[in-house]
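Sharing a structure here in structure tokens format.
Here the complex is missing a single protein chain, while all its other protein chains stay put.
Let's look at chain A:
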Amino acid sequence: MTTTDVAMHMSDGIVNAPTSLIFGVISIVIVGYAAVRARADLDDRTAPMAGLVTAFVFAVQMINFPILPGASGHLLGGALVAILVGPWVGTLCITIVLVVQALLFADGGLTALGTNVFNMAIIGVFVGWGVARALRGLARRSRGRLLATAFVAAFVNTVVASLGFVLQYAIGGAAGATTGTVFALMVGFHALIGIGEGVITAATVGAVAAVRPDLVHLLRTAPRDAPATAVRGEGSSA
């Protein structure tokens, strides 16, 4: 069975040069601000952990999950990192993954980097975080509700991130389809991907919460405990 990998990485030439540049500048400003804010979440002590979380996102994007027979998608991870490490560090992680993919693996165009970062690292992470944050009271109550929160956050994040693409296409689209067509296509497609993203995100957050609840940023109340001395959960996960 041949499978089609559905990725959201835009190539060069999908939107015109001015739009690419505008979104590049917007992305640089927001990611720069995220780097400043992330410093409050991370001291030099925890920067290596953020590096490993980024490596994790990178590895996870190589794992495909089935959507329908013949089509598979891979995790974008916006809501996942937002829930696990918080929005500022999460934005940095996804941005770094996208930059490395563009520079070292020719995945996603160089001029499309600004738009890709805007859609996946900024909209994706912050929408995911916003939804998760709004439902935090619910998520703290039970495991089932935490999973539901993660699912909804990931689903909304995927669909809204695809709206980012529709916005960029409406501003400076270079192909021959109308904005309405692109809107229907992208939202329909990403609603499907979003279900997969939601299921995987929920299960992943659930697995982490079962073993190391102290690692789930969303559930954290007080300033974090030293992770090295955190109490382990009962046994290891599957």
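The rule is simple: contacts are C-beta pairs under 8 Å (C-beta built on N, C-alpha and C of every residue); 3 or more make two chains touch, one makes a residue touch a chain; residues count from 1.
In this text, contacts and distances are computed from a predicted model.
Enquirer: If you look up the hidden chain in UniProt, what protein name do you find among "YcjO_1 protein", "LytTR family DNA-binding domain-containing protein", "Cobalt ECF transporter T component CbiQ" or "Putative spermidine/putrescine transport system permease protein"?
Expert: "Cobalt ECF transporter T component CbiQ"
Enquirer: Of the residues in chain A, which ones touch the absent chain?
Expert: Contact residues on chain A toward the absent chain are 4-7, 9, 11-14, 16-17, 20-21, 31-32, 35, 38-39, 42, 44-56, 58-60, 62-63, 65-69, 75, 84, 92-93, 95-97, 99-100, 102-107, 109-112, 174-178, 180-182, 184-185, 195-196, 199-200, 202-208, 210-212, 215, 227-228, 236-238.
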